[in-house]
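These notes are about the structure you will find just below.
Apart from one protein chain that is not included, each protein chain of the complex appears where it belongs.
The chains carry the letters A, B and C, assigned in the order they are written, with residues numbered from 1 in each.
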């Protein structure tokens, strides 16, 4: 395949997020999918046969004939993107890192580990500085693990980051209305959302409360230091296909006028925009002033699904400000997040070791199959 | 008709809440519908013809032949229940009160007036003590106006009341996921909720923030005194037919264990239960411990639609406790609320003056039509 | 328990149809649930613990402590109602019949067998005459198997029966819009119906095409003879919780005016109505003349969920007439259908053998557990 594009292996390739990886990478200028792996019975079959494609548009022709492999090293690739189910993600991802692969994971297994970046390139690119320690202490050699946060958390964090940066945050109260695609396929039973709201998403509230503080925290000399605010989350599933809505209240450390808050959000630009990363939206946060926006059906695809949209920004009577933020949960909240992480790692020169060194071996291995 | 049942006139009888009035009163032991009025083109036609029935089950046979009248006094009844649209409610309701009718209104026009009870019988039955002043100052004679709160507000207030009573409330943060029936028919365009969430319900957030404090406030010597807490509300419309869900966080004045909070909620009984009012649910607040309740489709009809269901009660990291409360928006949140108000007024002897005095006139007038 | 009520054992008691059995039998004057069995991991646990109740209203208190048993004889009961999954239904139901139990099944395993009634009491009560042959040829002794049809088929057949009786049917073209509860829980993935229609329900079209002809056929001397018409079915799943809609065209053998067709449908009464069976609706087929009915949300619960509603009856340009028929798929289309079958069997004296004879044994067995 391409000589100058980074070769990507996808773990969990047949799932909903795995399919998004395939879709988003189909015409990517910097990456090319060279290996597909899954934990299920699809191993050994061509992807076109093993995978029931559930996204709009057809499966990209290039991946159809690729044989689905086991999610174990070696795979013919320079980096692995993982959307494995949590129960098997930890062992599989660790074995890839140990075998020298950069592992960019959407799974929750390593997110809260003390030496693993929980990366949103706009917010905490500097958290990558923990990688040398991670490699050293875990004996990963050239390999490493970088994770992206939970879907709702990413969407909310993008709106919190510019406020935390400028004014400091003291407390966050978040209530979600989440799309069903967040649970994959088959995922949420239809009886749970037809004429209904399901006020329970297993583990989600705890993830939002913990992950947000790590993301917006800082990397000290010896460890990550959580941001010094508290987060309260209540999570609900609603009859929406794609697009998580989060109703947010925030208490700030410094006084800020609503104009300053609005300006902080809409002017927000950061590392991925400066580096002009391929998947980086021009504006990570769009602020809309209509009284009935954001709406999932109308706003989820903004910025190719990589921007979040903020609306209904008002002073709040209990905390300081409130707003509603919406983003595409399987793009900005999952597959697109991991790909943006990969693009940042590439820009930082962190995707190169593997391919140079082990190309011959991996290719050889692959040929034997 | 019945000699010992209170004769009820319904204003706005062809709308969604008006239909609920008709349905809930069809077999009521204490009330009988004797007059139907509407502001629209249906005047002069039999109700069975004028009204497209949009509730489950058939239109009660008794009301079918009743001719829809203009919402102006006199009507042949002892009390009027009003679900008129806000724009015409104020003038119409006032004219009935001035003509000596007790007016029990679901409209928002008078709710925040300083001499009008915003009544939830479980919570503030004593607010009725303002009526003598209202009658005197407005020159209403035997007539008066009593209102019920906004639908989301009622549902939330029922869960807040026992907490406020026992522990005092300092702050409330509420986020709603509201059913489409709350906007009547045609109401919410389907494009706004199919695969979508609409983060805007006109006036709703302000109503929840203001009305809650009046309801839980007290009637002082000279005026209502709002409860001394603040409320923050964010309101959303979702793809649900009936049943409003409210995600609530609450900060209490006194320390309380979660067991005490749970107990306060589930043990809550009040005036309507003591008086055994016909529409009073045995338990106004049901607490469920399953991790995925309450759900609109499963819980909205609890207690004949007059109980609210609380679930997911947990300590909160920003305020003190959080929970989700759900209730039937057109029963407990509207028509049932007004009927329960009427039942309380009857129990307090406040529905009697009119019928004795003006029966002859009204009947005579009606016969002339 | 009750001495004069028939003791019912439920196979598949934890599933959606099993829960409907429990719900509908909770206050049944002629039946009492005495045994609950399921094929899954719930065996050995109290039903209240083993079963996540997914119906409106609470689980009936009486069944909560009952221990879920294995779906194998003996069970302490006079009759078993089965909603076992198809893959295990055949063996389990046969073993109960062989052990002398009347088996009334909602599963599809035996429906098309040449000696098994596919019973809708309004339509083909006389098909029960095959039972002596079934018992003899299968060596069932006092046991036997009676089945009810597929949910969509029952709903459509109730509207076809009066037409077939009076005018003869030559061809039927049916297109369904089916509710998600028909697939049980978890059943249909929400991604398949949110902003979507799923044009595929495994096996459903074939069932409608075959079963309808057996139901409306006759029991000859030696075998069932299918009704001499053809059926075409196209089946779709839509975003509806309960209530299957079937758009039907029918070609008749005899000329009939639309008035005669309407009259045949609305005047339809049959055996269950004459016998005043407890679950029999007063009118099996309701005809509505409004241009926008039937609708699932408004009409599914008519007649306690046991009536079907027909609307939009018009002459058809390709066949003779067309109409839309709607019924409750888990009541009239499943659990209620089987219970009505049981009531007919009881009225015919076919539920008695077992209890008299094997009571002691079964009770003894049960005690040993």
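As a convention for this text, contacts are C-beta pairs under 8 Å (C-beta built on N, C-alpha and C of every residue); 3 or more make two chains touch, one makes a residue touch a chain.
Given the structure is predicted, the values throughout are model-derived calculations rather than measurements.
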**Q.** Touching partners, among the displayed chains, of the absent chain
**A.** A, B, C
Q: Determine which one of B:93, B:122 or B:195 touches the chain that has been left out.
A: B:195
Q: Kindly note down the residues of subunit A that lie in touch with the hidden chain.
A: 54-57, 194-195, 241, 290, 297-298, 301-302
Q: Determine and list the subunit C residues touching the chain excluded from the picture.
A: 171-173, 175, 177, 192-200, 209, 230-232, 234, 236, 238-241, 245, 247, 249, 291-298, 311-312, 316-319, 322, 324
(Q) In the complete complex, the non-displayed chain touches which residues of subunit B? (A) 54, 180-181, 185-196, 239-241
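In the analysis below, only the chains that are shown with their structure count from here on.
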Q: Report the chain whose mean Cα position is at the greatest distance from that of subunit B.
A: A
Q) When subunit A touches subunit B, do the two copies use mostly the same residue numbers, with over half shared, or different ones? A) same
Q. Using the average of all C-alpha atoms in each chain as its centre, how far is it in Å between subunit B and subunit C?
A. 41
Q: Please work out the Cα centroid separation of subunit A and subunit C, and write it as a whole number of Å.
A: 48
Q. Counting only residues that touch at least 2 other chains, which ones in subunit C make the list?
A. 54, 194-195, 241
